[in-house]
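Written out below as structure tokens is the structure these notes cover.
Left out: one protein chain. Kept in place: all the others.
Up next, subunit A:
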């Protein structure tokens, strides 16, 4: 068993007077795909946001590769997210004014990689996600399924250690959703990235190695209970 890469422990988070997390914990090991399931409002997305350093928990710790994210400055967390983490959301959130290849190259450009090299690497990832033919198109000119594959390419182009995917197939029909999951799972396994996959769909969760359920802000590792 590999060492834990990302460990959230006893996380608490309130939004106003509403508790979103009430003592949720999750351990992710290098290279594994973990599905985080739960009904709407259970706190699963908040858990992902805390683990990814997007949201600071009110209480509890998030430790990534031995460093406590929850204690980092905003600048440090931002750099960590850019270099070590990749993100895929329900709606691709591609920049509408940039072509698909420019969108995928964007994380590399932000990290100082020259345009030519960044776009070369972006094209490799677009090909891997089987959307090389839309490289020169704008996001508004492609289908939802293609857009989500471009978003996966953008999440993986920096070869992150952890990919956070929040309902990545939520806006897709089942065929496109399955294709995205197959490609995301395969790409993550090829690069050794861990994936934290938030979903309410069992068929999507079945692409993961294991499942954690969030109920009322607390996470349950059912396979360890069973």
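As a working rule, a contact is a pair of C-beta atoms (placed from the backbone, for glycine too) under 8 Å apart; a residue touches a chain by one contact, two chains touch by 3 or more; residues count from 1.
Operating definition for what follows: contacts and distances are computed from a predicted model.
Per its UniProt record, the hidden chain corresponds to "PadR family transcriptional regulator" from the list "Phosphate transport system permease protein PstA", "Electron transfer flavoprotein alpha subunit apoprotein", "PadR family transcriptional regulator" or "Quinone-reactive Ni/Fe-hydrogenase, small subunit". In the complete complex, the hidden chain is touched by one of A:64, A:85, A:164 or A:207, namely A:207. Panel shows subunit A; residues 39, 182, 185, 201-203, 205-209, 211, 213, 220, 222-223, 225-226 of it touch the chain omitted from the view.
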